[in-house]
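One protein chain is absent from this view; the other protein chains keep their places.
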Amino acid sequence: MRFELTPRTNISPVMRAVAPVVAFITAFLIAGFVIWLMGRSPIAAFDVYVLQPLSDPWSLQELVVKATPLALIAIGLSYCFRANLWNIGAEGQYTMGAIFGSWLALNTHGTDAGLWVLPLMLLLSILGGALYGLIPAFLKTRFGVNEILTSLMLVYVAQQILDYLARGPWRDPKGFNFPQSVTFDPAATLPSILEESRVHYGAIFALVAILVTAVILGRTLFGYRLKLTGDAPRAAQFAGFSARSTTLAVFAISGGLAGLAGIVEVSGQIGQIQPSISNNYGFTAITVAFLGRLNPVGILIASLVVALTFIGGENAQILLKLPLDLTQAFQGILLMCVLAADAMVSYRIRFATRGGGK
Amino acid sequence: MKADVPPSGPPLVELKGISKRYGDLLANDGIDLSIEPGEIHALLGENGAGKSTLVKILYGVIEPSAGEIRWEGRPVTIGSPVEARALGLGMVFQHFSLFDELSVAENIAVALSNEWSLSTVRSKLGEISRTYGLALDADRAVWTLSAGERQRIEIVRCLLQNPRLLILDEPTSVLTPQEAEHLFTTLDRLSAEGCSILYISHKLEEVRRLCRRATILRAGRVVATIDPRASSAREIAALMVGNEVGEVRTDAPHQVKGEILRVSKLSMPPDGLHGQALRDIDLVVRSGEVVGIAGVAGNGQSELFAALSGERLADRADAIVIAGKPSGTLGIDARRRLSAAFVPEERLGHAAAPSHRLSENTLISHAAIEVSRSGFILMNAARRVARSIVQSFDVRTPEGDPQARKLSGGNLQKFVIGREIIRKPNLIIVDQPTWGVDAGAARLIRQALVDLSREGSAVLVVSQDLDELFEVADRMAVIHQGILSPLKPIGEWTKEAVGLEMLGVAQAQGGTRAV
Partner (left out) sequence: MTTFEAILLTIVTASTPLLIAALGELVTERSGVLNLGVEGMMAMGAACSFAAAVTFDSTVLGVAAGMLAGALMAALFALLVLGFAANQTGSGLALTILGLGLSGLVGAPFVGARRDPVPPVDIPGLSDIPVIGRLFFEQDLFVYASITLTILVALYLVRTRSGLTLRSIGENHTSANALGLPVWRVRFWAILFGGACAGLAGAYLALVYTRFWSPGMTAGRGWIALALVVFAAWRPGWVLVGAYIFGAATVLQLHAQAAQFGVPSQLLSAVPYLATILALLLLSIRHGRAIGAPGSLGVPFVPDR
């Protein structure tokens, strides 16, 4: 028995749109099966994972809060992935952005520095993330070093730096030796959009990033440049688009957005520096980017969907005693289903047997 | 027209009603073909007629949708190349089925059955090489070899298995005239020893030289089986193409004026592991003329194209002067702004992005010039440009603005050439303008290039197809191992002289001479 793949000649837009939905449902069925294997009721799990968060106003706000960094990072990654460049170190760029921004927050702590602090923090975080993202990009363009491995290695390095700062120079001297900094001043805290709401301005940044990206990718030469670089690199070179500057640009953009996500989370959500500031957002955003088919609107939806799995996972941990790792496993399954669904859209697949087969 | 081969026993192989369908396309449509023992049988047809599909079916690489294959009179199913080889079929592929990083011996052993160890391959290789005059060094890595030597590996690989039927797919397309003659001698000898040969080609001359029976395919069907020696070239061509293809007219009045492109002492290191370095290239192309560059593939043509187009930059600006401006260090966009245009060899993936629509594909060479403004794409302008290319160059498209990959080779080539010509460039550089293109499209493209030069542009054509160059070029040079021979008027070249240059013999004798 063997596989046969035939490229489809006509790919209908309907199939393209339906594929991620099918992938999502399949992933749910597989996850339900795993939960059943673990001796729990998949139906109860579905209730806790999906229905309860969606029917509770507090959870809905939490959903937006969790989707914000995912959307910011994933929209940045979509630039890289479209150009077929593999930045998988967004988690590190996120961390570095948080460190750069927090530096200002901690250095202005207790002073009467005013309104300029927050915007500058945001800019610093973008700068920090972009610079950190440019390291693998530079190593690739200048020396031809594989960007997948270097960007990933830099995640571990960034986490060590953060750990050092939180336990060392940035530790709150009055904090009973807990590895955490002082709480940010109000001037360094990202405000909520509404009084008494948990949703902060980061959500607006994410929406703006999505809109701007939609325009860039759809209407500008730069957007076409990314698409061409990803689909036909030699043709991109022939068009006069230098692969080097494309690489540097997309890594700077995705690093910058990941860095922004980092400070948004620390300043709008955590309120201080600690050794762990991420919910694995940098890696999860890869799933989000693929689930959203690298399309800005798709990424917006995907970030909400994946944020739901985070909240559902926390609920399930409390209510059903299901381990949090289930969430990550589910995200892995989801990403696999999305990739398989993509392939089913592009190819007609059948199992065939033939006499004297191979 | 039926050829006069006396039937004695069943034919070695007989194809009956072979069809192959790809989606809407019927690549083979009820093909009948028979080959007698010891016969050299030609399979003639132009690009896209279905020859390659048919032989891949015979060799078990692809599966027919319908039809029957009989081997010595009994029906067989050939499920894979392994089974084909077990029956006694050998195949020499057009785009060789070789592995660049492996040695010659490894390349041969990997295609043979398990009882062949590397050491037996080595010893047999020497034997076969001596018998048939096919010299090969067992331990050389394939990427170091010339196209002719690579083809020898393919042939030896087949001969080691004592084939009953040897299939050769366009074997001379990468050979010099001298290498081709050597191949014909080997084939004659194999045929005399009783081995049948199926010889696939679109070149009439060599078919008439080798074969007494030819099956002609057109649009996936057999249109005739003839004796090529008994029919005129014109008749055969008409059968292949369906209607007569006129010749390219080069006699329009024209004046050769000032130089548009001057290349002086252009040298360039090889690009990547297996590239060819360019050495001291000198070249001038003037307004109003077509200059041709001949050579066997892999002798620096693609490197020369990359250097001239600006995809790779020279280290001196004055190595390449376009329209009076030193351009060696300018990128491809800047050169386009000097009214230069370029068409690379690979249509899909280099000249055009396969999954992009034609309108998007116009952006590739027009972006810097007319279909974008302050970074934004003018999609309507791009569509307009695409439409006018499609109309002016008779590009047949399945729909209004299709993806590039949905066009046939000939139509896509007309599009990518048209995309450049429509800009009325002062200089156009084309690498392999009609490679793998049907006769009608080839003629249209050649005529368009000649017409452009007659209107005052400078045209540089790099091609492996000597007939093409003799047809369109006013002056010609030959490239061999990154060195360009002096440019001479086309009338001063003979095919033999070109062949010697292609082999590097003339250079070895110290300079070029007309032979």
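To keep things simple, chains are lettered A and B as they appear, and every chain counts its residues starting from 1.
In the analysis below, a residue touches a chain if its C-beta (ideal position, glycine included) is under 8 Å from a C-beta of that chain, and two chains touch if they have at least 3 such contacts.
Just so it is clear, the structure is predicted and the values come from calculations on it, not from any experiment.
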Contacting the left-out chain in the complete assembly, out of A:F28, A:Y49 or A:F290: A:F290
Contact partner of the left-out chain, one of A:W86, A:W170 or A:F241: A:W86
Contact with the hidden chain (one of B:L26, B:V76, B:V110 or B:A334): B:V110
Those residues of chain A which, in the complete complex, touch the missing chain: 2-7, 34, 38, 86, 88, 139, 143-146, 148-150, 152-154, 156-157, 160-161, 163-164, 167-168, 283, 286-287, 290, 323-333, 335-336, 339-340, 342-344, 346-347, 349, 358
Touching residues on chain B - with respect to the absent chain: 60-63, 80-85, 93, 96-102, 106, 109-111, 114, 117, 273
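Simple rule for what comes next: only the chains that are shown with their structure count from here on.
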Whole-Å separation of chain centres (CA-atom averages), chain A against chain B: 47
Residues of chain A touching chain B in the complex: 9, 219-224, 227-228, 231-232, 234-235, 237-240, 242, 354-358
Chain A partner contacts - residues on chain B that touch it in the complex: 23-24, 63, 77, 79-80, 82-83, 309-311, 331-333, 336, 342, 344, 346, 349-356, 360, 363-365, 367-368, 372, 375-377, 406
